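Can you keep this structure in mind? I'll have questions shortly.
Yeah, one chain of the complex is gone here, protein chain that is, but the others are all in their spots.
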Amino acid sequence: MSNAKRTLLLAAAAVLALPALAENPKVIKIGAVYPLTGNIASTGLDCRRGAELAVDIINGKYDLDLPLARTEGIPSLGGAKIELVFADTKGEPKNGLGEVERLVSQEKVVAIIGAYQSSVTKTASQATERLHIPYVCSDSSSPTLTQRGFKYFFRASPHDALFARDQFNFLKDMEKKGQKVKTIAVLYENTEFGSNVGKEVVKLAQEFGYQIVADISYAANATDVTSEVGRLVKANPDVLMHASYITDAILFTKTFKEMNFRPKAIMTFAGYIEPAYLPTVKQDAEGIVVRSTFALDLAARKPLVAKVNELFKKKYGTDMSENAARSFTAPFVLADAINRAKGTEPDALVKALEATSFGPSQVIYPWEGLKFDPQTHQNVFARGILVQIQRQQYVTVWPFDSAAAEPVWPLPPWSASAGGAQ
Amino acid sequence: MVRAAAAAAAVAAVLAFPALFGSPFPLHVAIMTLIYATLGVAWNIMGGYAGMFSFGTAAFFGIGAYTSTWLLTAHGVSPWLGLLAGGIVAALTAAAIGWPCSNLRGHYFAIASIAFAEIVRTHFNNWKLVGAAEGLMIPITPGGLRVFQWNQSKEGYYYVALVLLALALLACWAIARSRMGFYFRAIKESHELAMTLGISFVRWRLAAIMIAAFIAAASGTLYAQYVLYIDPESVLVLPISVQVVLVTMLGGAGSLPGPVIGAAVLVPLSEITRAQLGARGTGVDMILYGALITLISVYQPKGVHGFLAARLARRPAEPRAAAALEKPA
Partner (left out) sequence: MLQQLANGVLIGCVYSLIAIGLTLIWGVMNIVNFAHGEFLMLGMFGSFWLYTLWGIDPLWSIPLVTVALFVLGLVIYRLAVSRVMKGPMLAQLVVTFGISIFLANVAVLLWTPDFRLIDKPLLNGTWNVGGLQLSVPKLVASAGSGLVSAGLLLFLRRTRTGKAILATEMNRESALLVGIDTEKVNALAFGIGAALVGIAGGFLAMYYYVYPQVGGLFGTLSFCIVALGGFGSIGGAFIAGLLVGVVQTLAGYFFDPAYKYAVVFLLYLLVVWFRPQGLRGW
């Protein structure tokens, strides 16, 4: 072949190849809506960190079992990188709607993750459902999110009905160990998250055969909770179940001490596992049980957890928290689906999401894996664990086969705690 | 002549807006602007004209939203009927709360309105019938005018919001020119003046509050149908009421176009600053907002309208225009 012909052929090949190159986007944008300012901005920041680390791992090359970790970017799209575009919901549902629309129409994101607060996720996902954009949530826990029959919404993490059931299963397991429980008091902050938990607990108490002796809802930003605790003291339950955010968790812990409220166990949701809680109340929190998706001591049975935490610590200077761990998952689910769909067209992406199948070694939680129920799009393998504050650490105590230590029961007495003249 | 032409151009621009700026975010901003403008008109009627400075508009906004949404989700009632029902419920509630408060003035009235709105919010937050804290969700339907819902684009909402604002402005204009408007201005001046003139202070106060409540409630229904989800945090909180007051004050309380001007400035400003600056989580957008409010109160409390009126009044070459602007309308 003559030189001229060869050059011509190469040029022709290059020209023919150009469209193919143009079709592959170099960057795939995913919108992330979180409360970056407002009352729970510290949580929003946590979530942001988890998601950003996930995207780092997807875009880079890491020797981890996580999906797409060992390749750079999305392999089937020529290594296209994922870019997270963050938007601040300020913790308000109407901003969930507004920001999603802005992200989709102005920023041209192909999918949405977020929004931690269930009430905001509700509106944000209504926006995506109307716009036909996929939404993968791995940090909101209201059961109602996956009861709406939405086509474009997927949830990877457990929800509060599951978490509540976990707590009751724990009680039943403790009974087998000889710890009898008869009465339960349920205490919850009065927004979407708390009242849902309250409902579930009351329902399950009936199913499991426990007696509810107090059902108290309160405003999360209360200036003082002595009346609520007064009622609890009067009801004298064996076990207290408490759904709170962090501010009320702190206030209640202090008031429990002040009014000497000491049931056999305090089992909680959410607020007690926020990073700011333990350093603030210290010894007064010993023995409290919290529901969680994640705990650092899972590393004993799953080295992946330790490796991921290492990366997190290197990047942010602190251990991975539960919120960060939850938000960590959604980007992987999306990236994996985009990879299999070989593109970002919404309906193809939804199909790919529905076919998602991760094994137990590909998630940093003690789950059998990740697979979405075809009707509800809830991850059928999602489950919670229970951790207990022991010697100022969150220690996994249930399920017993994942536990790192024996549960402490009943709660230790106050005088063993520091921080208070008696 | 010039004024008529300018007005016609403005009207044409407003009608053509969705066609010119059809993408969702600008339309969203426009719809929120129209909603707040309508709320501002409602507030203006009872505050700017009748002198009752309420910081509880959100209560009626929320009552409207909840009434129509509950009727729809629990009983399948058309949202249009629900809008009327919401307005009536809000007006009756306004009368019920307005009557005992009819003697309160100034700061006392303001604080009473805050207290009232908080009671309403707490109640809805705990009322299982309307979903308590979880709120109510409106099911997604194929959409259309009859069901007051559009999903593929927002133009429908834009035009409904526009019509609602136009009706509210019409009501305000009619009131201002009528005897009712005269009574409102009298009771705004003072109780004593009203008595001297033989006007029933209480009755006209109630009238103002009820009309304002009706309009606010109608906006609430529109909002609910737009967002398809309401909960106490999104429709019954104090910041909404404060924003309504600010919108009207910025534009010029007591003037007809005031709320519209104010909304046209404040709502896009807060939406855009949030979009640009909010993601960093530093609250800079709210700092600017707070500073703006403070500055306006200090330097231009009569708002844009007052500023323009003052400027035009100073020009000796246009005495007629100045006189026209001095008339309360």
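The chains carry the letters A and B, assigned in the order they are written, with residues numbered from 1 in each.
The criterion applied here is as follows: a contact is a pair of C-beta atoms (placed from the backbone, for glycine too) under 8 Å apart; a residue touches a chain by one contact, two chains touch by 3 or more.
Because the structure is a prediction, the values reported are computed rather than measured.
The hidden chain makes contact, of the residues A:Leu77, A:Ile246 or A:Val308, with A:Ile246. Shown as candidates are B:Leu15, B:Leu81 or B:Ile287; the residue that touches the absent chain is B:Ile287. From the options B:Val41, B:Ala58, B:Leu71 or B:Ile114, the residue with contact to the unseen chain in the full assembly is B:Ile114. Within the complete assembly, A:Tyr218 is the residue of A:Tyr34, A:Tyr218 or A:Phe328 that touches the hidden chain.
Touching residues on chain A toward the chain that is not drawn are 37-42, 190, 216-219, 221-228, 230-231, 246-247, 250-251, 254, 257-260, 276, 279-282, 419-422.
In the full complex, chain B makes contact with the omitted chain through residues 47, 53, 100-101, 103-104, 106-108, 110-112, 114-116, 118-119, 122-123, 125-126, 238, 242, 245-246, 249, 253, 281-284, 286-287, 289-299, 301-302.
In the analysis below, only the chains that are shown with their structure count from here on.
Mean C-alpha position of chain A lies 38 Å from that of chain B.
Taken together, the chain A residues at the contact with chain B in this complex read 36-37, 41, 44-45, 86-88, 90, 92-95, 97-99, 101-102, 104-106, 119, 122-123, 126, 129-131, 142, 144, 148, 190-192, 194-196, 217, 219. Interface residues of chain B, counted against chain A in their complex, comprise 23-25, 28, 32, 122, 125-126, 132-135, 137, 140, 151-152, 227-229, 231, 233-234, 271, 274-275, 278-283, 286.
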